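One protein chain omitted, others in place.
Letters A and B name the chains as they come in the text, with residue numbers starting at 1 for each one.
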Amino acid sequence: MNTPDTTSKEQADVSAGGTPAPQSPQATGASKPAVTGKAGHAVNLKDLNAYYGAEHAIKDVTIDFPANEVTALIGPSGSGKSTVVRCINRMHEEIPGARATGSVRLDELDVYAPDVDVTAVRRLIGMVFQKPNPFPTMSIFDNVAAGLRLTGTKSKDLKDLVHRSLQSVGLWDEVKDRLGSPGIGLSGGQQQRLCIARTVAIEPEVILMDEPASALDPISTLKIEELIDELKERYTIVIVTHNMQQAARVANSTVFMLEGEVIEHDETTKIFTNPSDERTERYVTGKFG
Amino acid sequence: MEASATTVSGGRSALERSPAGRLPDRVLKWGLSGLAALILILIVYFFIRLVGQSGHVFSTYGLNFVFGNNWDVSRNIYHGGALLFGTIVTSVIALIIGVPVAVASAVFINELCPRRLRSPLSILVDLLAAVPSVVYGLWGVFVLAPRLLPAEKWFASTFSFIPWIGGGVPQLYNYFIAGLILAIMILPIVSAISREVIATVPQADKEAALALGATRWEMIRMAVLPYSRPGITGGAMLGMGRAIGETIAVVLVIGSAPKIGSHLFAQGYTLAAVIANEFGEATGIHTSALFAAGLVLFVLTLIVNVIARWFINRGSHGTRGTGATGMTIASGPASEH
Partner (left out) sequence: MRGTLFAATIVALIPLVLVIYYLLHKGLSLWFTSGFFTTDPTGSFFGNPGGIRSAILGSLVIVALATVISIPIGIGVALYLTEYGKQSWFANTVRYFVDVMTGVPSIMFGLFIYIVLVTSRFGGSGYAAWKGAVALALLMLPIVIRSAEVVLLLVPSSLREAALALGAPRWRVVFQVVLPTSLSGLLTGSLLAIARGMGETAPLLFTVATAFGLTFNLNSQMNTMPFLIFTDITSPRAAIQNIAWGTALTLVTIVLIFNLFARLIASRSSA
C-alpha cells in the first residue's frame, strides 16, 4: 500500500523518472492513475469546474499529473491556472462564494468526497505561494516547524526534521547559525526556500507551486528551479508559471490553458517546438499573452 | 485530525473526517458568532427597556415633552423643550468654534508643517482626547468660567445689538462656557478624522494643481479641501454627536437652569445634564421623565451618528477608518456622553 515518505530515498532509486532534464520523454497525458507498485503519488483531475460566485472560471478540466514528475501550467493571465491548482488542495473554497465540482483524485481517493477532512488533504498536498509568506512572528526554526505545530503533531525529533528540511532546500548552510532569528529577516529567495522547507517538513505527497519564483531575482529563481528538479525525486510537483522558459527548464510535461479550459497537454518539448493546437502555438511564440 | 508521528500518510483513511478533531473549530465558530449576536441583542434590549421606562411620560405629555417649555420639578411637570434647546445650542457653539480650528490644524499638520513636526503635533492634538471629561469640567469651573467672565461681559455689552448673542448679563456658568468646553472636547476627533481624510487625497490631484503653478495654499483649496469635504463633514457630525451626548463637563458649567436662556451667556440646561443632576433623587414620573430625556438623547445621537457615517463613507473614497487614526477614532475622546 502506501509507504510512508521516510522510505522515499529507496523509492527514488526505484523510480524510473529520476532524470532531471526536462527533455526526457514521459507519458503524455496518460489517463491511467499511478501504478501502486511505483513509488510516488499521482493526481488526476476529471471534469473539474470552478466558480467564483456566478463566474465560471474553470470549465471541464481533465488533467493527469503523473507521479514524481513536474507538470507545468502555462497560459495568459486569467486563464484559470491558479484556480486549478487551488482546487487541488481545496484552497479554492476558502474564498467566500467560491465552489468547485468534479473530481480531484490523489491516487485513488477523491479529495472532494463528502467524508474527507480538508485539513488532512492539505497536509498531503502542500502549496508554495507566489509571494514568500514566512510567519513574521516566528524564527527560522519555528517557521519550518510551523507546519507540524499547526497540525498538532507532536514530534520529538523536531530539530532533526528541521535540519533535514532545510538541507533538502539547500538553506541549511546559510542559516544554521541563526535558526533563532526571525524568518522575515532573510532575503526574498531565502524566504521562498524557507517556505518550501516549511511545506516539505510535513512530508506531503504532492507539492503545488503557484508562480514560486516570479517575485524573485534571477539568481534565486535559478536556485528554486534546481530545487524543483531535486524535489521531484520525492514529490509530484505541479507548477504554475508565466515564464515559458522556466516551464521549458523544469517541467516534464506542460498544460496550456486558455479562458478556463485545457487546450493542450503534452511533453514540454513538444508544446514548445511543435504544438498541436494553433492557440498554443500563438501563445508560446509570443503572439499574445 | 492529529497525527502522532512525523509522517501523516499511512492509508487513505487518514483523510476521513474525525468528529473530535472538528470540535474545536465548531466551538470557536459558534462561540464567536454567539458573542457577536450578543451585541445585537444587548442593544435591542437596551432600546426596549429605555422605551419601557419612559413610556409613562410620553403617554402623559405626548410631544409636549420634547417641545414644550416647562420643566418644573416641584410641580411634577416635565416639558423638556428647554433641555433640547440647550443641547442643540451648546452643540452648535461647539461646532462653530471647534470645527474650523480642528480642520485648520488638520490641514496644517498634514500639508504644511515640516515633516518631523507632523507626528508630535498630531500626538498632542490627540492627547486632548485623553483628558477625562470630569477634568475638563473641573478646569472649566475653576479656571475657564471665572477667567472669561470679564471678557464675556465686555462682549455682551459691546455687541448688545445682536439678538440673543449680546445684550444680556453674563452668568458665571452659561451656554457659551459649556459650548467652549465641548468645542475643546470634540476637537481631537474632528481633527483626527479630517487628517485621515486629507491623507487620502490622491497625490495625482495635488500634483496636477501644483503643476499648474498653484501655491501650496491654492493647491489645498483646489485639490485637497473639495476632495475631503464629505469626509470632514462626517467628522464634524461625529463631533456633534459627541457634543450632544456629553454629560459631566457640561453639567458642571452650564448653570442647570431649566429654561430657555435669553442670551448666549445665560444659564441653561441640556438633556444629558439634567439626568446627571436629578436622577439621584427622582421618583415616579420624574424618573420616567429623565429616562424619556435619555431616550430623546439616544435617538438624537443615533440620527446624527448615522448621518455622520454616511458622510464619512461617501468621503473616504476607500478607507474606512483604518490605520492608526482609525484606532484613535475607535478609542475616541475620553468624553463623557
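What we mean here is this: a contact is a pair of C-beta atoms (placed from the backbone, for glycine too) under 8 Å apart; a residue touches a chain by one contact, two chains touch by 3 or more.
Owing to the predicted nature of the structure, the values given are computational and were not obtained by experimental measurement.
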item: Hidden partner chain, touching residue among A:89, A:139, A:155 or A:246; value: A:89
item: Touching residues on subunit A - with respect to the absent chain; value: 89, 91, 94, 96, 119-123, 126-127, 129, 131, 133-137, 146-147, 149-152, 195, 198-199, 202
item: Residues belonging to subunit B that touch the chain removed from view; value: 21-22, 24-25, 27-29, 31-33, 35-40, 42-43, 46, 49-50, 53, 100-102, 104-105, 107-109, 112-113, 121, 123-125, 127-128, 130-139, 141-143, 184, 187, 191, 216-217, 238, 241-242, 244-248, 252, 272, 275-276, 279-280, 291, 294, 297-298, 301-302, 304-305, 309, 321-324, 326-332, 334-337
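By our rule, only the chains that are shown with their structure count from here on.
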item: Distance from subunit B to subunit A - Cα centre to Cα centre, in angstrom; value: 53
